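All protein chains but one are shown in place.
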Amino acid sequence: MTTFQDIIHLLTGTPLFFVAIGGLTWGILGGALPGISASITMALVLPFTYTMDPAQAIALLACVYIGAEYGGSIPAILIRTPGTNSSAATVIDGYEMNRQGRAGEALGISLMSGVVGSLFGLAMLILLTEPLSWLALAFTPPSYFGLGILGLSVIASMSGGSLIKGLASATIGLMIATVGTDPISGVTRFTFDIPDLLGGIEPVLVMVGLFALTELMSQSGSTTVLQLNETIRIKLPSWSMMKRLKRSQTIGCILGLFEGLTPGGGGSIAAFMSYNEAKRWSKTPETFGKGSEEGVAAPEAANNTVASTALIPLLSFGIPSSNSTAVLLGGLLMHGLIPGPRLFEQSAQVIDSIYVGSFIAIVAQIGVGMIILPACIWLVNRPRAYRAGFIFALILSGIFTLNNSLFDLGIALALGLVGYLMRIAGFPVLPMILGVVLGHMVESSYRRSLVLSGGDHIIFLQDPIAVFLLSIALIFVVFSLTREFRDARKTKIEEAHS
Amino acid sequence: MSKDLISGVVLLAISGTYYAWSGGIADSTLSDEVGATGLPHVLSFVLAILAVLLIVRAILVSRARTAIATGADDGSDASLPRAIGFLLLGAVYVFVLPFIGYVAGTALLIAAVALYEGAPRNWVVLAAAGGGAVLYWALFVKLLGVHQPVGSLFQGLL
């Protein structure tokens, strides 16, 4: 086992310190570039790790992952473009705060919430890997179906006033998710013999199209001048603010912990759900969507927690729960390390360097953030005409890296138009994004469950986790709907009085 | 006609088209009972119902308050043609990229968008476009090692 001295040695003696900070910085850069997901950022450094010491190589990849999960929030706040899938929920209030000239504050909150989430995730990874890995094992196809439905239930409260429009938007999102190869039979659906569509439409294309391009389009030729940030200073949350954010961060951490354990959305479900829950439990739910600090803190705590807890099933079973951990698995295998229970006994050095490296990276994140964030704010405060050109070029370049495909650029542009029309017609875009993210999981786990049971739906009631998740989903929907109707009636009465 | 009414009709059309397209999905014995067409059929059905609800509501509302002009707040200031024009610049970029390559294409895009957004026509636009393109090239091609299109026009040079 590790001695205290070993840890000190790792902290000071070897260049692990530089590996961690280098990995973190690279991760933030990659995560912040739209279209370049955490997994691509990791895959890009993978070849370089080949000649490194195995322990440092794996620590490097883990630190890149931490950086990338955090980095995704920067463009989400500054240019309404989630850098990674899991930062989509951060767009809602983060970008709103930026529009109000509070970019420095929003970035400060996302930075500190990210650190809180990462530290919590790391603590879980170090202390509770074994018990938590058994929880990961308990997830069967019906449980995944429950998880997917729970994620979709958020739609009920994210429809922004019109439930019909919210549901229609979600339905179209689910339709987009059916494009590609059928998860059960392998036949192609809606691909029109175009090879680029075989793998489906990447959620990030939908997010970039609906969020970023739509925003650029509606700013185009706009007469109202956007509130510019007066200062490029990053305002870290004060102690009293951190206390106020405690509740939303706790929600984010807990949901992130569970999502990290389960193969699936890779952080996006936890981010959306924690946003929703933070709103429900907040003392000021009415500020959500209008630049709420808690609305930034919750999803950021959640997706940063995932970056550490996703390592639990990977290290204990060798099962990657997301694309990013799949790259990490590739890294382990390249160095001849086989993840599994025996990795902890026989390659304790690798495990230690993941722990120590992650810890260094998380702490360093504050410093690195304070250096690069002001520059980012400065960049987006350039005159509008140039800014629009640079953002547009950045987005299109980033999307191209997904598959080296111009076809993807065309899809994103088309979705930009869709998003713009939806905005004019008053359709909320968030349900559509949720539909795209979750559609595949819901459909495949539903059908897989029925194959298992021979077509009998009773299987969903026989699985305790599924029953639990589905009941919560039901409670969510009922609560959201009653609140929605109550609010609707209230406004009607107010209208009648005025 | 109100926006909701138009939206409802468009949604109905989407639902129908999607349903028609789902007829092209192969029917495999490797599939399960729900089948590859199961969810698509349910989705087109659900969307059709939502579309009809939206249409009915739009008609009822418009009957109820024909007199009240709807103070349409579409949450955006730009006019539709202007916004679409912006998007078209991107479409042109995608179209010319295989010919002129990443650096020239990106410079053109930045310059075109800047001018479209009302930047004064002077050397600043050129400098920003050129500098921006080189910066992005360094970032994506050199640092990240992405194979951005070289451009068939310049292929002989490299």
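Letters A and B name the chains as they come in the text, with residue numbers starting at 1 for each one.
We adopt the following convention: contacts are C-beta pairs under 8 Å (C-beta built on N, C-alpha and C of every residue); 3 or more make two chains touch, one makes a residue touch a chain.
Quick note on the criterion: contacts and distances are computed from a predicted model.
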Next on the checklist: Leaving aside the chains you can see, what is the UniProt protein name of the one that's missing? Options: "Ethanolamine ammonia-lyase large subunit", "Sigma-70 family RNA polymerase sigma factor", "Tripartite tricarboxylate transporter substrate binding protein" or "4Fe-4S ferredoxin".
Outcome noted: "Tripartite tricarboxylate transporter substrate binding protein"
Next on the checklist: Touching the hidden chain in the complete assembly: which of A:Gly94, A:Gly209, A:Pro339 or A:Gly369 does that?
Outcome noted: A:Pro339
Checklist outcome for this item: Missing-chain contact among A:Pro183, A:Pro383, A:Gly410 or A:Gly426 belongs to A:Pro183
Item to check | Those residues of chain A which, in the complete complex, touch the missing chain | outcome: 39, 43-44, 46-47, 50-51, 54, 136-141, 181-188, 191, 193, 195-196, 198-199, 263, 317-320, 326-331, 333-343, 346-347, 403-405, 444, 448, 451-452, 454
Checklist entry - So which bits of chain B touch the chain we can't see? => result 26-30
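Following the convention adopted for this analysis, only the chains that are shown with their structure count from here on.
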Next on the checklist: Need the CA-centroid distance for the pair chain A / chain B, whole Å please.
Outcome noted: 22
Checklist outcome for this item: So, in the complex, the side of chain A touching chain B is made of residues 30, 33, 36, 44, 164-165, 167-168, 171-172, 174-175, 178, 182, 184-190, 213, 216-224, 383-386, 388-390, 392-394, 396-398, 400-401, 404, 406, 409-410, 413, 416-417, 420, 423-427, 443, 446-447, 450-451, 455
Next on the checklist: If we count contacts the way the header does, which residues on chain B are in touch with chain A in the complex?
Outcome noted: 3-4, 6-7, 11, 14, 18, 21-22, 24-26, 28, 30-36, 38-40, 43-44, 46-47, 50-51, 53-54, 57, 74-80, 82-87, 89-91, 93-94, 97-98, 102, 106, 109-119, 128-129, 132-133, 136, 139-140, 144-149
